[in-house]
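Note that one protein chain is taken out, while the other chains of the complex remain in position.
Let's look at chain A:
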Amino acid sequence: MAVNDTLAGTHKIIEEAREQQHNQLIPTVNDFNQELTTLNLGPTHPATHGIFQNILQMDGERIVSGVPTIGYIHRAFEKIAERRPLYQITPLTDRMNYCSSPINNMGWHMTVEKLLGITVPKRAQYMRVIMMELARIVDHLICNSILGVDTGAFTGFLYVFQEREKVYEIYEEVCGARLTTNMGRIGGMERDFTPVALEKLRKWVKEFPAVMREFQSMFDRNRIFMDRTQYVGGITAEKALNYGFTGPNLRAAGVDYDVRVMNPYSSYQDFEFDIPVGTNGDTYDRYLVRNEEIWQSLRIIEQALENLPEGPYHADAPHYYLPPKQAVYQNMEALIYHFKIIMGEIEAPVGEVYHSVEGGNGELGFYLISDGGRTPYRLHFRRPCFIYYQAYSEMVVGQSLSDAIVTLSSMNVIAGELDA
(Lines give C-alpha, C1' and ligand atoms only; values in the text may rest on other atoms or scores of the structure.)
Protein backbone atom coordinates (compact mmCIF):
# COMPACT_ATOMS: atom_id res chain seq x y z
CA MET A 1 0.00 0.00 0.00
CA ALA A 2 1.70 3.17 -1.15
CA VAL A 3 1.96 5.81 1.54
CA ASN A 4 0.53 8.58 -0.57
CA ASP A 5 -2.43 6.53 -1.67
CA THR A 6 -3.21 5.66 1.90
CA LEU A 7 -2.97 9.26 2.97
CA ALA A 8 -5.11 10.48 0.12
CA GLY A 9 -7.65 7.78 0.88
CA THR A 10 -7.80 8.60 4.53
CA HIS A 11 -8.00 12.31 3.97
CA LYS A 12 -10.94 11.59 1.76
CA ILE A 13 -12.50 9.64 4.61
CA ILE A 14 -12.05 12.64 6.88
CA GLU A 15 -13.55 14.99 4.32
CA GLU A 16 -16.54 12.69 3.99
CA ALA A 17 -16.93 12.53 7.74
CA ARG A 18 -16.86 16.30 7.92
CA GLU A 19 -19.44 16.59 5.21
CA GLN A 20 -21.56 13.98 6.91
CA GLN A 21 -21.46 15.93 10.15
CA HIS A 22 -22.28 19.10 8.29
CA ASN A 23 -25.25 17.41 6.68
CA GLN A 24 -26.49 16.26 10.05
CA LEU A 25 -26.79 19.87 11.11
CA ILE A 26 -29.05 20.78 8.24
CA PRO A 27 -32.70 20.07 9.02
CA THR A 28 -34.23 17.48 6.79
CA VAL A 29 -37.85 16.89 6.04
CA ASN A 30 -38.53 13.52 7.59
CA ASP A 31 -42.24 13.44 7.00
CA PHE A 32 -44.68 15.53 5.05
CA ASN A 33 -45.44 18.74 6.88
CA GLN A 34 -43.01 17.81 9.63
CA GLU A 35 -39.78 19.71 9.75
CA LEU A 36 -37.09 19.22 12.30
CA THR A 37 -36.01 22.20 14.32
CA THR A 38 -32.35 22.79 14.96
CA LEU A 39 -31.72 23.95 18.47
CA ASN A 40 -28.40 25.29 19.56
CA LEU A 41 -27.91 24.38 23.20
CA GLY A 42 -24.84 26.18 24.38
CA PRO A 43 -21.88 26.81 24.32
CA THR A 44 -22.82 29.11 27.17
CA HIS A 45 -26.14 28.18 28.60
CA PRO A 46 -27.11 28.54 32.26
CA ALA A 47 -28.37 24.98 32.39
CA THR A 48 -25.28 23.26 31.06
CA HIS A 49 -23.09 24.36 34.02
CA GLY A 50 -20.05 24.61 31.88
CA ILE A 51 -19.07 25.47 28.38
CA PHE A 52 -20.08 22.84 25.89
CA GLN A 53 -22.32 22.97 22.92
CA ASN A 54 -24.95 20.56 21.71
CA ILE A 55 -26.67 21.06 18.42
CA LEU A 56 -29.94 19.24 18.79
CA GLN A 57 -32.40 18.23 16.13
CA MET A 58 -35.84 18.50 17.58
CA ASP A 59 -39.03 16.94 16.32
CA GLY A 60 -41.45 19.08 18.27
CA GLU A 61 -40.54 18.45 21.87
CA ARG A 62 -38.51 15.31 21.21
CA ILE A 63 -34.81 15.18 20.50
CA VAL A 64 -33.98 13.31 17.32
CA SER A 65 -30.23 13.65 17.43
CA GLY A 66 -27.53 15.66 19.10
CA VAL A 67 -24.07 16.67 17.98
CA PRO A 68 -21.82 17.67 20.86
CA THR A 69 -18.91 20.06 20.42
CA ILE A 70 -16.34 20.26 23.17
CA GLY A 71 -12.96 21.86 23.67
CA TYR A 72 -14.03 25.38 24.55
CA ILE A 73 -11.74 25.53 27.55
CA HIS A 74 -9.01 23.26 26.30
CA ARG A 75 -5.78 24.36 27.96
CA ALA A 76 -3.33 21.81 26.55
CA PHE A 77 -2.45 20.30 29.91
CA GLU A 78 -0.83 17.25 28.39
CA LYS A 79 1.45 19.44 26.31
CA ILE A 80 2.22 21.83 29.15
CA ALA A 81 3.07 18.90 31.40
CA GLU A 82 5.85 17.88 29.03
CA ARG A 83 7.75 21.01 30.00
CA ARG A 84 7.10 21.11 33.72
CA PRO A 85 8.97 19.52 36.60
CA LEU A 86 6.82 16.92 38.29
CA TYR A 87 5.83 19.07 41.25
CA GLN A 88 4.60 21.86 38.96
CA ILE A 89 2.07 19.55 37.32
CA THR A 90 -0.08 19.42 40.47
CA PRO A 91 -1.65 22.84 39.79
CA LEU A 92 -2.62 21.61 36.34
CA THR A 93 -4.52 18.71 37.87
CA ASP A 94 -6.40 21.15 40.11
CA ARG A 95 -7.97 22.66 37.09
CA MET A 96 -9.36 19.45 35.66
CA ASN A 97 -12.19 18.47 37.96
CA TYR A 98 -12.28 21.67 39.96
CA CYS A 99 -15.16 20.40 42.09
CA SER A 100 -12.85 17.85 43.71
CA SER A 101 -9.32 19.13 43.18
CA PRO A 102 -7.76 17.32 46.18
CA ILE A 103 -8.52 13.95 44.56
CA ASN A 104 -6.74 15.02 41.39
CA ASN A 105 -3.77 16.38 43.37
CA MET A 106 -3.38 13.25 45.44
CA GLY A 107 -3.86 11.03 42.41
CA TRP A 108 -0.99 12.79 40.68
CA HIS A 109 1.23 12.64 43.76
CA MET A 110 0.58 8.94 44.12
CA THR A 111 1.45 8.40 40.47
CA VAL A 112 4.80 10.10 40.95
CA GLU A 113 5.40 8.22 44.19
CA LYS A 114 4.70 4.97 42.37
CA LEU A 115 7.26 5.91 39.72
CA LEU A 116 9.84 6.84 42.32
CA GLY A 117 9.08 3.99 44.70
CA ILE A 118 8.36 6.28 47.66
CA THR A 119 6.32 4.80 50.50
CA VAL A 120 4.19 7.38 52.22
CA PRO A 121 3.77 7.10 56.00
CA LYS A 122 0.47 5.85 57.31
CA ARG A 123 -0.51 9.19 58.83
CA ALA A 124 -0.09 10.97 55.50
CA GLN A 125 -2.13 8.25 53.80
CA TYR A 126 -4.96 8.68 56.27
CA MET A 127 -4.79 12.46 55.93
CA ARG A 128 -5.04 12.05 52.18
CA VAL A 129 -8.01 9.75 52.54
CA ILE A 130 -9.77 12.33 54.70
CA MET A 131 -9.18 15.10 52.20
CA MET A 132 -10.12 12.96 49.22
CA GLU A 133 -13.36 11.85 50.81
CA LEU A 134 -14.21 15.44 51.74
CA ALA A 135 -13.64 16.34 48.11
CA ARG A 136 -15.88 13.49 46.97
CA ILE A 137 -18.65 14.61 49.27
CA VAL A 138 -18.45 18.16 47.96
CA ASP A 139 -18.33 16.97 44.37
CA HIS A 140 -21.43 14.81 44.80
CA LEU A 141 -23.21 17.51 46.78
CA ILE A 142 -22.76 20.01 43.98
CA CYS A 143 -23.93 17.55 41.37
CA ASN A 144 -27.04 16.52 43.27
CA SER A 145 -28.04 19.98 44.38
CA ILE A 146 -27.56 21.36 40.86
CA LEU A 147 -29.79 18.55 39.69
CA GLY A 148 -32.34 19.93 42.11
CA VAL A 149 -31.94 23.40 40.63
CA ASP A 150 -32.43 22.04 37.14
CA THR A 151 -35.65 20.37 38.19
CA GLY A 152 -36.87 23.60 39.75
CA ALA A 153 -35.91 23.33 43.42
CA PHE A 154 -33.41 25.95 44.41
CA THR A 155 -33.62 25.55 48.18
CA GLY A 156 -31.60 22.37 48.52
CA PHE A 157 -28.80 23.93 46.57
CA LEU A 158 -28.52 26.81 49.03
CA TYR A 159 -28.66 24.46 52.01
CA VAL A 160 -25.76 22.34 50.86
CA PHE A 161 -23.74 25.22 49.51
CA GLN A 162 -23.33 26.34 53.06
CA GLU A 163 -21.83 22.95 53.85
CA ARG A 164 -19.56 23.21 50.85
CA GLU A 165 -18.37 26.51 52.20
CA LYS A 166 -17.48 24.83 55.50
CA VAL A 167 -15.52 22.14 53.69
CA TYR A 168 -13.67 24.84 51.78
CA GLU A 169 -12.78 26.40 55.11
CA ILE A 170 -11.28 23.07 56.13
CA TYR A 171 -9.31 22.99 52.87
CA GLU A 172 -8.15 26.50 53.63
CA GLU A 173 -6.99 25.44 57.04
CA VAL A 174 -5.16 22.42 55.63
CA CYS A 175 -3.51 23.89 52.55
CA GLY A 176 -4.33 27.59 52.35
CA ALA A 177 -6.42 27.43 49.19
CA ARG A 178 -10.07 26.77 48.52
CA LEU A 179 -10.96 25.79 45.00
CA THR A 180 -7.75 24.98 43.17
CA THR A 181 -6.08 23.51 46.17
CA ASN A 182 -2.63 22.25 45.08
CA MET A 183 -2.88 20.17 48.22
CA GLY A 184 -0.21 17.82 49.44
CA ARG A 185 3.24 17.28 48.05
CA ILE A 186 5.08 14.45 46.36
CA GLY A 187 5.85 12.29 49.38
CA GLY A 188 3.05 13.31 51.71
CA MET A 189 1.29 16.41 52.94
CA GLU A 190 2.90 19.82 53.09
CA ARG A 191 2.04 20.22 56.77
CA ASP A 192 0.32 18.33 59.51
CA PHE A 193 -3.33 18.99 60.30
CA THR A 194 -3.42 21.96 62.63
CA PRO A 195 -5.53 21.69 65.81
CA VAL A 196 -7.94 24.17 64.19
CA ALA A 197 -8.25 22.01 61.11
CA LEU A 198 -8.95 18.93 63.18
CA GLU A 199 -11.47 20.81 65.27
CA LYS A 200 -13.25 22.11 62.17
CA LEU A 201 -13.20 18.67 60.64
CA ARG A 202 -14.67 16.99 63.73
CA LYS A 203 -17.32 19.67 64.04
CA TRP A 204 -18.29 19.36 60.39
CA VAL A 205 -18.47 15.57 60.49
CA LYS A 206 -20.81 15.87 63.45
CA GLU A 207 -23.04 18.56 61.98
CA PHE A 208 -23.19 17.58 58.35
CA PRO A 209 -25.45 14.46 58.65
CA ALA A 210 -28.39 16.59 59.82
CA VAL A 211 -28.11 18.82 56.75
CA MET A 212 -27.70 15.83 54.48
CA ARG A 213 -30.82 14.21 55.93
CA GLU A 214 -32.70 17.43 55.43
CA PHE A 215 -31.51 17.61 51.84
CA GLN A 216 -32.52 14.03 51.20
CA SER A 217 -35.92 14.43 52.80
CA MET A 218 -36.48 17.28 50.38
CA PHE A 219 -35.76 15.25 47.26
CA ASP A 220 -35.68 11.50 47.77
CA ARG A 221 -39.45 10.89 47.82
CA ASN A 222 -40.47 14.18 46.26
CA ARG A 223 -43.16 13.37 43.70
CA ILE A 224 -42.14 16.12 41.28
CA PHE A 225 -38.47 15.27 41.55
CA MET A 226 -39.14 11.57 41.03
CA ASP A 227 -41.33 12.24 38.02
CA ARG A 228 -38.68 14.43 36.52
CA THR A 229 -35.79 12.00 37.05
CA GLN A 230 -37.04 8.43 37.00
CA TYR A 231 -36.56 6.63 33.68
CA VAL A 232 -34.85 9.71 32.34
CA GLY A 233 -31.47 9.42 30.70
CA GLY A 234 -31.03 5.76 31.48
CA ILE A 235 -28.26 3.55 30.18
CA THR A 236 -27.83 -0.20 30.47
CA ALA A 237 -24.80 -1.73 32.15
CA GLU A 238 -23.52 -3.29 28.91
CA LYS A 239 -23.71 -0.02 27.07
CA ALA A 240 -22.19 1.89 29.95
CA LEU A 241 -19.22 -0.47 30.01
CA ASN A 242 -18.86 -0.27 26.27
CA TYR A 243 -18.80 3.51 26.56
CA GLY A 244 -16.12 3.33 29.24
CA PHE A 245 -18.30 4.66 32.05
CA THR A 246 -16.78 4.57 35.51
CA GLY A 247 -17.67 6.00 38.88
CA PRO A 248 -21.18 6.80 40.10
CA ASN A 249 -22.59 6.78 36.57
CA LEU A 250 -21.48 3.20 36.03
CA ARG A 251 -22.51 2.12 39.51
CA ALA A 252 -25.99 3.57 38.93
CA ALA A 253 -26.26 1.14 36.03
CA GLY A 254 -25.52 -1.73 38.40
CA VAL A 255 -21.79 -2.44 38.02
CA ASP A 256 -19.94 -2.31 41.32
CA TYR A 257 -16.61 -1.14 39.97
CA ASP A 258 -14.83 1.16 42.37
CA VAL A 259 -11.08 1.78 42.12
CA ARG A 260 -10.87 2.27 45.88
CA VAL A 261 -11.89 -1.34 46.39
CA MET A 262 -10.45 -3.03 43.35
CA ASN A 263 -6.99 -1.47 43.52
CA PRO A 264 -6.80 0.09 46.97
CA TYR A 265 -4.42 3.02 47.20
CA SER A 266 -3.55 5.22 50.15
CA SER A 267 -4.71 2.60 52.69
CA TYR A 268 -8.31 2.35 51.50
CA GLN A 269 -8.14 -1.32 52.44
CA ASP A 270 -8.16 -0.25 56.12
CA PHE A 271 -11.62 1.22 55.96
CA GLU A 272 -15.00 -0.36 55.91
CA PHE A 273 -17.46 1.05 53.43
CA ASP A 274 -20.06 -0.12 50.95
CA ILE A 275 -20.33 0.49 47.25
CA PRO A 276 -23.87 1.56 46.43
CA VAL A 277 -25.22 0.39 43.08
CA GLY A 278 -28.36 1.28 41.18
CA THR A 279 -30.41 -0.78 38.77
CA ASN A 280 -31.70 1.37 35.92
CA GLY A 281 -28.78 3.69 35.35
CA ASP A 282 -31.21 6.57 35.06
CA THR A 283 -31.01 10.04 36.52
CA TYR A 284 -32.78 9.08 39.73
CA ASP A 285 -30.42 6.16 40.29
CA ARG A 286 -27.43 8.36 39.72
CA TYR A 287 -28.83 10.78 42.27
CA LEU A 288 -29.39 8.02 44.84
CA VAL A 289 -25.97 6.46 44.26
CA ARG A 290 -24.26 9.79 44.80
CA ASN A 291 -26.24 10.42 47.98
CA GLU A 292 -25.31 7.04 49.37
CA GLU A 293 -21.69 7.59 48.44
CA ILE A 294 -21.75 10.76 50.48
CA TRP A 295 -22.80 8.70 53.50
CA GLN A 296 -20.11 6.12 52.81
CA SER A 297 -17.48 8.84 52.44
CA LEU A 298 -18.59 10.21 55.76
CA ARG A 299 -18.12 6.75 57.25
CA ILE A 300 -14.59 6.61 55.86
CA ILE A 301 -13.75 10.05 57.24
CA GLU A 302 -15.04 9.08 60.67
CA GLN A 303 -12.94 5.91 60.68
CA ALA A 304 -9.87 7.76 59.45
CA LEU A 305 -10.25 10.49 62.05
CA GLU A 306 -10.71 7.96 64.80
CA ASN A 307 -7.72 5.87 63.80
CA LEU A 308 -5.49 8.66 62.55
CA PRO A 309 -2.02 7.23 63.30
CA GLU A 310 0.71 9.25 64.90
CA GLY A 311 3.95 9.76 63.06
CA PRO A 312 5.44 11.79 60.27
CA TYR A 313 3.16 13.36 57.70
CA HIS A 314 5.56 12.98 54.80
CA ALA A 315 8.05 10.47 53.48
CA ASP A 316 11.77 10.93 53.63
CA ALA A 317 12.21 11.92 49.99
CA PRO A 318 14.71 14.76 49.98
CA HIS A 319 14.86 14.95 46.19
CA TYR A 320 11.17 15.74 45.95
CA TYR A 321 9.90 16.94 49.29
CA LEU A 322 10.96 20.47 50.19
CA PRO A 323 13.03 20.74 53.38
CA PRO A 324 11.69 22.90 56.22
CA LYS A 325 12.27 26.56 55.50
CA GLN A 326 14.31 27.11 58.65
CA ALA A 327 16.70 24.35 57.63
CA VAL A 328 17.19 26.00 54.25
CA TYR A 329 18.70 29.00 56.00
CA GLN A 330 20.99 27.01 58.25
CA ASN A 331 21.84 23.76 56.55
CA MET A 332 23.74 23.41 53.29
CA GLU A 333 22.11 20.16 52.12
CA ALA A 334 18.69 21.59 52.75
CA LEU A 335 19.59 24.67 50.74
CA ILE A 336 20.86 22.55 47.85
CA TYR A 337 17.78 20.36 47.77
CA HIS A 338 15.48 23.32 48.08
CA PHE A 339 17.22 24.98 45.16
CA LYS A 340 17.25 21.87 43.01
CA ILE A 341 13.60 21.12 43.60
CA ILE A 342 12.41 24.66 42.96
CA MET A 343 14.48 24.98 39.80
CA GLY A 344 13.20 21.64 38.52
CA GLU A 345 16.68 20.15 38.44
CA ILE A 346 15.70 16.73 39.70
CA GLU A 347 15.83 13.95 37.16
CA ALA A 348 13.10 11.34 37.40
CA PRO A 349 13.93 7.68 36.80
CA VAL A 350 13.09 6.02 33.48
CA GLY A 351 9.82 4.20 33.58
CA GLU A 352 6.19 4.17 32.65
CA VAL A 353 3.44 3.99 35.19
CA TYR A 354 -0.34 4.00 35.09
CA HIS A 355 -2.05 4.89 38.30
CA SER A 356 -5.71 5.51 38.80
CA VAL A 357 -7.79 6.82 41.64
CA GLU A 358 -11.53 6.98 42.15
CA GLY A 359 -12.25 10.57 41.25
CA GLY A 360 -15.54 12.31 41.79
CA ASN A 361 -16.72 11.12 38.40
CA GLY A 362 -14.94 7.83 38.01
CA GLU A 363 -11.59 6.33 37.30
CA LEU A 364 -9.15 9.20 37.03
CA GLY A 365 -6.00 7.75 35.50
CA PHE A 366 -2.53 9.18 35.07
CA TYR A 367 -0.32 7.54 32.49
CA LEU A 368 3.17 8.86 32.94
CA ILE A 369 6.09 7.99 30.67
CA SER A 370 9.43 9.20 31.92
CA ASP A 371 12.57 9.02 29.80
CA GLY A 372 14.85 9.95 32.65
CA GLY A 373 14.50 13.68 32.11
CA ARG A 374 13.32 16.42 34.43
CA THR A 375 9.84 16.45 32.97
CA PRO A 376 7.52 13.69 31.83
CA TYR A 377 8.15 12.50 28.29
CA ARG A 378 4.42 12.00 27.92
CA LEU A 379 1.63 12.41 30.39
CA HIS A 380 -1.84 11.26 29.51
CA PHE A 381 -4.82 11.89 31.75
CA ARG A 382 -7.66 9.42 31.65
CA ARG A 383 -10.44 11.87 32.31
CA PRO A 384 -13.70 10.12 33.17
CA CYS A 385 -15.86 13.03 31.97
CA PHE A 386 -14.28 13.06 28.55
CA ILE A 387 -14.92 9.37 28.18
CA TYR A 388 -18.51 9.15 29.32
CA TYR A 389 -19.77 12.41 27.87
CA GLN A 390 -19.66 10.87 24.40
CA ALA A 391 -22.60 8.71 25.37
CA TYR A 392 -24.69 11.78 26.09
CA SER A 393 -25.96 12.35 22.57
CA GLU A 394 -27.15 8.76 22.44
CA MET A 395 -28.74 8.91 25.87
CA VAL A 396 -30.90 11.94 25.11
CA VAL A 397 -32.40 10.72 21.84
CA GLY A 398 -36.15 10.48 22.26
CA GLN A 399 -36.22 12.69 25.33
CA SER A 400 -37.59 16.15 25.67
CA LEU A 401 -35.28 19.11 26.04
CA SER A 402 -35.93 19.51 29.75
CA ASP A 403 -35.03 15.84 30.28
CA ALA A 404 -31.81 16.37 28.36
CA ILE A 405 -30.86 19.16 30.76
CA VAL A 406 -31.56 16.95 33.75
CA THR A 407 -29.58 14.09 32.23
CA LEU A 408 -26.64 16.37 31.61
CA SER A 409 -26.49 17.69 35.14
CA SER A 410 -26.91 14.24 36.68
CA MET A 411 -23.95 12.94 34.67
CA ASN A 412 -21.87 15.63 36.34
CA VAL A 413 -19.90 16.69 33.30
CA ILE A 414 -17.22 19.10 34.48
CA ALA A 415 -15.96 21.22 31.61
CA GLY A 416 -12.46 21.48 33.04
CA GLU A 417 -12.03 17.75 33.12
CA LEU A 418 -13.76 17.27 29.79
CA ASP A 419 -11.42 19.59 27.93
CA ALA A 420 -8.22 19.24 29.95
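Basically, contacts are C-beta pairs under 8 Å (C-beta built on N, C-alpha and C of every residue); 3 or more make two chains touch, one makes a residue touch a chain; residues count from 1.
Please note the rule applied: contacts and distances are computed from a predicted model.
Not every chain of the complex appears here, and the one that does not is recorded in UniProt as "NADH-quinone oxidoreductase subunit C", selected from "2-oxoisovalerate dehydrogenase subunit alpha", "NADH-quinone oxidoreductase subunit C", "Glycerol-3-phosphate ABC transporter permease" or "Zinc-finger domain-containing protein". Per the touch definition above, the residue from A:219, A:337 or A:386 contacting the chain not shown is A:386. Considering the whole complex, the residue from A:98, A:159, A:231 or A:257 that touches the absent chain is A:257.
On the side of chain A, touch with the chain left out of the figure occurs at residues 3, 6-7, 9-11, 13-14, 17-18, 20-21, 70-71, 74, 76, 78-80, 82-83, 114-115, 239, 241-244, 255, 257, 262-263, 343, 345, 351-354, 356, 363, 365, 367, 369, 378, 380, 382, 386-387, 389-391, 419-420.
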